[in-house]
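A single protein chain has been removed from this complex, and every other one stays in its place.
Note that the chains take the letters A and B in the order they are written out, and that residue 1 is the start of every chain.
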Amino acid sequence: MSTAAKLNIRNLDSNEYFYGHKACGGCGESLALRLALKVLGDDAYLSLPAGCMAAVSFIYPNMAFKNNAIITPFASTAAVTTGIAAGLEALGKEKPLSVGFAGDGGTADIGIQSLSGAIDRGEKFIYICTDNEAYMNTGIQKSGLTPFGASTTTTPSGKVIHGNINEKKNMFEIVAAHGIKYAATASIGYLDDFINKVQKAKDCDGPSYIHVYSPCPTGWGHGAELSVDLGKEVVDTGLWYLAEYEEGEFKLNRKPKEFKSIHDHLVRQARFRHIGEDELKVIEETRDAKWAKMLKNWN
Amino acid sequence: MKDFEMSSRPEWRSLSDIPMGSSCPSFHITDINAGWRVFKPVVHIEKCIGCYRCYYVCPDGAIHMTSGKKAQMDFDFCKGCGICAHECKPKAIEMIKEEK
Partner (left out) sequence: MKDFAFLNGNEAIAYGVKLSRPHVIAAYPITPQTKAVEKLSAFVQDGELDCKYMHVESEHSAMACSIGSSSVGARTFTATSSQGLLYMSECLPYASGARLPIVMMNANRSIATPWNIYGDQMDSMHVLNSGWIQLYVEDAQEALDMVIQSFKLAENHEILTPVMINVDGFVLTHTYEKVEIPPQDQVDAFLPEIKAAPHLMSDENKMSMCISAGNQHYMEFKIKQHRDMFKVFDELEKIDADFLKSFGRNYGGAVEGYRNEDAEVLLVTTGSVTGTVRAVVDSMRDEGKKVGVIKLRILRPFPVDEICRNISQARAVGILDKNISFGYEGTVFTNVNSALQQKGLTISTTNFIGGLGGKDITKVNIRNMFENLLSGEGETVQYSNMGCAL
């Protein structure tokens, strides 16, 4: 356990390493990236696959990153990230810092193979998944991280099927099952928690993974000003949880005594407004079952 | 605040002017985002308590805390998303429709 002072907005690096990007106003992912870079610094080498963050930061000639940064082929963020780490180490650089930032597809679907291989190889790298629960860059299509019930452009609320019928892939536990050195879930609604987890990943001497919930006004259908608010509320409803996996043990960072209303949270987003009583019941029961298991088995 | 120089868009006269590979220097910012705004955040300085919250939550990093610990916007890069106003506890930031 680090005894260094906890990070907060006042002692955090005041430089901006991510500026002038073309993300939508109110973009949750870009906030996560901006703050993560204040912890990581501009010595970090960044790898980003096809996705919103790559698309808005590298449009010739407008380059928004201060860091060395590379767009990777879609399926291989973790491969390029670890290739950079290996190259820097072989060149004799002391403590190279190679970081991959990817969204839904680049992490949980097309990118999951290379992420698995990279964690298995066990070299130090940081991987941050900015989760906005769909393939936003290509037009809000369903991903493996789209939650049950959500309307996307490939799982619209139709006359026969009402939105997405699959559950969200549990990337946090998939990554933990690899025996990764450090993994955590986070949200842009709990920023102090997030930046301290990024610091832990920076200090970790093996692979580390952070999964940060990142609301998307364009894709979710909510006011741009609500991104941080919804990022907090989702944790308060128990639909998302703040947890860590460290030294082989799971730990919940936040155990709400009472959950906020799932219904009230969901109707603030257009992608859930079609939800009926049955679907809401499924969502509530899934949450309850998950929390029962976590409270029983995790620290 | 902007602590960097804006870069100019390159002019190409021949192939030798084109960058090698698909590379470009980092932090090479050529365009501002001001034209995106419909609403503009206006800080009522007397209400600002210097809590740093708006600076924390701006996805574009377009808010700077002055030496007197007051919020100041970079209007070249503010997109008018309104997160700052929504998150400001003392309601010191007001989103005002911008006259073009």
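Just so it is clear, contacts are C-beta pairs under 8 Å (C-beta built on N, C-alpha and C of every residue); 3 or more make two chains touch, one makes a residue touch a chain.
Because the structure is predicted, anything quoted here is derived from the model rather than measured.
S.K.: Among A:Cys52, A:Ile71 or A:Ala102, choose the residue that contacts the chain missing from this document, as touch is defined above.
M.R.: Candidates A:Cys52, A:Ile71 or A:Ala102; residue touching the omitted chain: A:Ile71.
S.K.: Quick one: which of A:Tyr19, A:Tyr45, A:Tyr135 or A:Trp220 touches the chain that's been left out?
M.R.: Considering all chains, including the one not shown, the answer is A:Tyr45.
S.K.: Touching the missing chain, which residues of subunit A?
M.R.: Residues of subunit A in contact with the hidden chain: 42-43, 45, 47, 54-55, 57-60, 63, 65-73, 75-76, 79-91, 93, 98, 113-114, 116-117, 120-121.
S.K.: List the residues of subunit B that touch the chain left out of this view.
M.R.: 12, 15, 18-28
Everything below uses one rule, namely that only the chains that are shown with their structure count from here on.
S.K.: Would you kindly tell me how far, in whole Å, the mean C-alpha position of subunit B lies from that of subunit A?
M.R.: 24
S.K.: Give every residue of subunit B touching subunit A within the complex, in rising order.
M.R.: Listed in rising order, the residues are 3-4, 7, 9-10, 24-33, 36-37, 52-53, 55-61, 65, 77, 79-83, 85-87, 95.
S.K.: If you look only at subunit A, which of its residues touch subunit B in the complex?
M.R.: 9-10, 14-16, 18-28, 30-31, 34-35, 58, 60-69, 191, 217, 223-229
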